[in-house]
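For this depiction, one protein chain was excluded, whereas all remaining protein chains were kept in their positions.
Our next item is chain A:
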Amino acid sequence: MSADTTTATSGIGPVEGGAGTAYGVDNPAPVIEAPRKRTAKTPRSTRGNFEMAAWLFMRLSGIVLVVLVLGHLLIQLVLDGGVSKIGFAFVAGRWASPFWQIWDLLMLWLAMLHGGNGLRTVINDYAERDTTRFWLKMLLYTATVFTVLLGTLVIFTFDPNIR
C-alpha cells in the first residue's frame, strides 16, 4: 500500500460490489456525501473554540477559587474574632498591602467571570425563545461588566483617609 494512491472513486469494494447488484458503470450507486464535509467554505479549524475555552476556564478558575474563596471566608468570618471584626478600619488595613489587593482583585475577576459564564450556560440551557435568551444574556453581561469594573475601580482607588 503506497501513500500516494487515491481512494477509488466508487466507494464500493470488490467484496460488497460483487455480482448480483444492479449498479454498473452507467448506473452507479448514488453518492453519499459525508455530512458536514469540510469544504473550502467551512470555517477553518475551530480549535481554541470559545466553548472549549469556556469549559476549560470553568475548571481552572474553579481550582483557583477554592483557595481564594475559602481563604477569604476563613479570614473574614472565622479567624480573629469572626465577622464582628469587619469594619472600615479592617478593610483599610488589609488593602494597605498589595498582596491582599491582588488577592481580592483576582477573586473579583475570577468569581465574576466564572459565575457569569456559569449563568450564561444556565441561560443557554433554560431559555426557550431566542429573544428571551438574548435579553437575559445582555442583562447578565451588563451586570458582570459593571460589577467587575466598579470593584476594580474601588480596589485601585481606595482611599483610607476618606471621611
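Assume a contact is a pair of C-beta atoms (placed from the backbone, for glycine too) under 8 Å apart; a residue touches a chain by one contact, two chains touch by 3 or more; residues count from 1.
Just so we're on the same page, contacts and distances are computed from a predicted model.
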item	value
Options "SUF system NifU family Fe-S cluster assembly protein", "Fumarate reductase iron-sulfur subunit", "Acetolactate synthase" or "ABC transporter permease": UniProt name of the undisplayed chain	"Fumarate reductase iron-sulfur subunit"
For chain A, the residues touching the chain missing from this view	1-3, 5-8, 13, 34-36, 38, 45-47, 49-52, 54-56, 121, 124-126, 128
